[in-house]
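Pasting a structure below so you can have a look.
Note that one protein chain is taken out, while the other chains of the complex remain in position.
Lettered A, B and C in written order, each chain numbered from 1.
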Amino acid sequence: MAELNQLIGALNHAADVIEENKQHLTELDGAIGDGDHGINMSRGFSFVKKTLDEGGFQTPADLFKKSGMALVAHVGGASGPLFGTAFLRASMALKDKTEINSEDYISILKAAAEGIKMRGKSQAGEKTMLDALIPAYEAGETALSQGKDTQEVLQAVKAAARTGATDTEKLVAKKGRSSYLGERSLGHQDPGAASTALILGAIADYFAAL
Amino acid sequence: MAELNQLIGALNHAADVIEENKQHLTELDGAIGDGDHGINMSRGFSFVKKTLDEGGFQTPADLFKKSGMALVAHVGGASGPLFGTAFLRASMALKDKTEINSEDYISILKAAAEGIKMRGKSQAGEKTMLDALIPAYEAGETALSQGKDTQEVLQAVKAAARTGATDTEKLVAKKGRSSYLGERSLGHQDPGAASTALILGAIADYFAAL
Amino acid sequence: MVGIVLVSHSRKIVEGIKELASQMSKDAPVALAGGTDDDRLGTDITKISSAIHDVYSDDGVLVFFDMGSAYMNAQMALDFLEEDSSKVEIVDAAFVEGAITAIVDSGLNKSMDEIKADIASMKLGKMP
Partner (left out) sequence: MVGIVLVSHSRKIVEGIKELASQMSKDAPVALAGGTDDDRLGTDITKISSAIHDVYSDDGVLVFFDMGSAYMNAQMALDFLEEDSSKVEIVDAAFVEGAITAIVDSGLNKSMDEIKADIASMKLGKMP
């Protein structure tokens, strides 16, 4: 599926998509949180881009580790330690692989979700980024088991993440800022789920366009 | 014992004594509190002096009320509402009396102590101003019952307040800032008890010098 | 909406809490009484009274405080209040955490009783 250079390209594209959607993400967070998710993610991914520009990565694991550290250090909100941990767990899952295939991709999404669960003491159904990420890797697993090719797996992940994010509208927030609102969080999409869907969508789009 | 003018004189003298002991009171509070009791009292009593200078009091009750309000408004620490309430209770106890005798004096000290207990949810033995004020009015009651004259009553009050304040060194603080220190408050005099002894001492001295 | 008053010895603390909570709740009426009238660490009954005045309505006012002496001054302010003091309540709750919950709740149009229920678990026994 991808070597180091393509992974760098994919992350760069994800960063661009986040930047394009900064306003949108901030509006989602303004409705049920503190209105900074777009700012947080834009800032975090601008440092990811800086990291990507600096280069010098030994392995995909190294790339994910350095990108995760950029998020951890510069996001400033809950999404910092959460996406940061996700990237670091992805890095650990990759060990010293020099390229990754579609199975690796699904494994690192799963590892990322485990990291978020651990860091956020959270689980599916609490109206968080997990509600995009978990259905996404599950759809990927299904696609893999059906023998789908890499592009199909990536598209399945993208579609399921998007649906998962939209479906957070039906959930009552149990974690993070929006949990202060209780029932009033219904009808609104979780910003972290939305950004997760954007990132996974950007990755799929990048490889589709290669 | 005293008409309006002499009461004004006595309070003015008390204010001067507080000002002279500003540093000392602050040091006492520095040892077991937040080190502002001298500043608080000095500031409060400077506004009492202003009130006294403005004059226009109808009755002793009016004098105590306006002085109490000056303390309430300008002390800034716990001693503000506490001494303020003490003065206001004294005012209420006086009703429309035009002069006060030594029995009235003891009654208003008792009323003042009740006010502090109510406001501070406190009682004797907790290392507060009450541990100077309660023995003071009790000594006054004893002196009265022994048929002592006004000067003797005032001196008995002064002496008991002073002893009470010194004896707070043997108490563990249960109320206010110094209660954070627990046992470590032992061996230190309570600043509010010290200022109470200064005020009652100044009043006795003022009338002794008339 | 229920008015929220924050009484602290420190102006910075109440300004910080208000900033933090306003991000999550733009509309809740919040008024601050931090520091003494000469801007030292301490509390000021005049600031407290006017803070209550600023956010007073028939929906009621909840007053949060940092430490015991702030409570005494808040009580004193209630004694002299021009408004109906039966609608104003000083609450025993963790200062930052209780205030943020109450401000968000007020912005959601919750009643005094609903807000008090939400912060009931944050009691600390702070009254002197």
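To be clear about the criterion, a residue touches a chain if its C-beta (ideal position, glycine included) is under 8 Å from a C-beta of that chain, and two chains touch if they have at least 3 such contacts.
If you're wondering where the values come from, they're calculated on a predicted model, not measured in any experiment.
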Which displayed chains the hidden chain touches across the whole complex: A, B, C
Identified contact with the non-displayed chain, of C:M67, C:V88 or C:I115: C:M67
Hidden-chain contact residue, picked from the options B:G33, B:P81, B:G164 or B:P191: B:G33
Chain B residues touching the omitted chain (full complex): 33-36, 177, 180-181, 184
Hidden partner chain, residues of chain C it touches: 8-17, 19-20, 23, 34, 41, 66-67, 94-97, 100, 121-122, 124-126
Hidden partner interface residues of chain A, rising order: 34, 36, 39-40, 43, 72-78, 80-82, 84-85, 119-122, 175-177
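Here is the rule we use: only the chains that are shown with their structure count from here on.
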Where chain A and chain C are represented by their mean Cα positions, the distance between them in whole Å: 40
Centre distance in Å when chain A and chain B are each reduced to the mean of their C-alpha atoms: 66
